[in-house]
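After this line comes chain A, so read on.
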Amino acid sequence: MTAVLQVEDVVQEYPGVRALKGVSLDIHAGQVLGLVGENGAGKSTLIRVLGGIEQPVRGSVTLKGVPQRFRSSADSQAAGISVVSQEFRQVPQLSVADNIFLGHELTTGGVVQRGRTRTRSTELLEQLGMDLEADRPVSSLTVGDRQMVEIARALSRTFDVLIMDEPTAALNGAEITRLHAIVRRLAQQGKAIVYVSHHLEEIFAICDDVAVLRDGELVARQPTSELDEPRLVEHMLGRKPTTYEHVSTGEGEATDVRLAVRELQVPGVAEPFSLDVRRGEVLGLAGLVGSGRTELTRALFGDLVGLGGVVEVDGKAVRLRSSREAVRHGIFMLSEDRKSEGILPHLDVTENAMVSRDRRSLPWSRRVLPLRRDESAEFARLRDEMRIRVPHGRQLIGNLSGGNQQKVLLGRALLSGCSVLLLNEPTRGVDVGAKVDIYQLVKQLADRGVAVVVSSSDAPELAAIADRCVVYFAGRQVAELRGRDVTEENIVGASVGQTAQEGSHD
Partner candidate 1 sequence: DEPADTAEPTTGGDTAATSEFEAKDPIVIGYSVYDLQNPYWQSYAAGVQAGAEAAGVEAVVVDQKSDQQQQVSGSLDLINQDISGLIVTPVQPTALPSTIDAAHEAKIPVVIADIGTAGDYDAYIQSNNANGGALAAEYVIEQLGDVPGPHKVGVIELHAGSVVGEERVAEFVSILGANDNFEIVSSLDGNDTVDGGFAAAQDMLSANPDLEVIYAANDDSAIGAQRAMETAGKSVADGFILIGFDGADGALDLIEQGLMSATVAQDPYGQGVKAVETVLALLNGEDAGYDDAGTKTIFFPVEIVTADNLADFRASRAAQD
Partner candidate 2 sequence: MTETVTTLTAEELVAAERDRSAERARRADQRRRLLQNSGVLVPFLIVLVVGVAVVPNFVSSSNVTNMLVNAAILAIVGYGMTLVIAVRGIDLSVGSAQALAACVAASVVNSAGPFVGALVGILVGAGLGAVNGLLVTQARVPGFIATLSTMSVFRGLVLLFTGGAPIMIASAGFKDVATSSLLGVPTPFVIAVLAGGGMWFALERMRFGKHVVAVGGSPEAAVDTGIGVNRVLLRAYLIAGASAGVGGVLLASQLGVVNGSISTGLELQAIAIVVLGGTSMAGGRGNIVGTFVAALLLAMINSGLNLLNVPSFYQYVALGLLLIFALSIDGAQRAAVRRMLEGRHS
């Protein structure tokens, strides 16, 4: 069997970073190759090279025996490579359909065939199990829907090689299952597929082979069947992984309530919310897209203005009409939309991490002005603690790998000095090793008395860190799981509405 795609000794460099140090790899028709590695290992860089978006410093790419020199993504697409990129490449002002066919519009004489564009898009989305209206502008979609559009776009091209860079980062369980089915089918049709994910169970579920990148080098290439999860992780990290043992603060009913929400009416959500979060407690919020989780956290952060109800922090009722006000009352939130609501692209990583730092506790000398030395030291601490892969603290955040950007933003939240921390999808795109580190940090924060609310679509994640988990369905609370009941199955079960009936007896 000859390789469809051969990568030979590819080297890619950025100022101060050698992202790929001579990677060679090949993939065959009908094969699904898992590509894994720590954040910043070089996965996306390799994919950008294959996609023609970047030209490597050295090395060659051969497609179906023909050496290629991609000078733009158009070249790569023409050669038969289709890419789902990690950072969405969507134009917010255009509709779903226009985004899917962007760059290869269906036209007659330059005029877009709107009907065909719409029907073809709808078909593609249906294949993915989505009934998104093709006319909606992408700016109105949730992150998960936009992920699907990104996938649909890759599928809309004709290709021999499909490369998917963390396609499931923003998808829920059912959607992931559907995507896996499609990947398998494509492989059966003889397509070669490169699949990147930090969810290793996915790798074991659908990949024939796994390639492991570490620090820009290919350190392993094996059939999946010859590996198990711990071994794979060891390849990735180059060390034995630390494991995270969750010790539930559990029945700390004695401790005081830090955040109390009573009948909070949130715009766009059916029923008012009520919940309590105690000092030192990690509360999980679970539920499908549309369950109202995002709206709840946004409302608690003053980003959506509540229409009624009471929010109390440490027993004091607070008004939340802006995020500024929320911060002042000791609440901080991390959005799930890293690119448009998180990073400050023109600022370096240090500043990105420090923008929201709580200065009240600092001595006066470091409070009035942001001191470079002080902030650099603080960032260095953060960087080591969270294993952020960045050459130096003055690097612009946009130049970091996706997972590393996420870590910087999490660092921002940790430094905010808040008493209530709202985290949306805190480990989206974060590698297995760092996930553990982050869980530990969240735990430490809780131990220091912060009330943490983690909203996540990753059930295992909630099972791992939440002391208590509230499950929402269609804007209603359908279950509350405590202690030992906070398990993956229970969360998933409740999320899809198994307990919906119970919840609506009244």
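Quick note on the criterion: a contact is a pair of C-beta atoms (placed from the backbone, for glycine too) under 8 Å apart; a residue touches a chain by one contact, two chains touch by 3 or more; residues count from 1.
Basis for inclusion: all candidates are chains of the complex that A comes from, given by their letters.
As the structure is a prediction and not an experimental result, all values here were calculated from the model.
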Touch-positive candidate for chain A in this complex, from 1 or 2: 2
Candidate 2-facing residues of chain A, complex: 51-53, 72-77, 85, 87-94, 98, 102-105, 107, 110-112, 114, 131-133, 136-137, 140-141, 267-268, 270, 288, 290-291, 304-305, 307, 473-475, 496-498, 500-501, 504-506
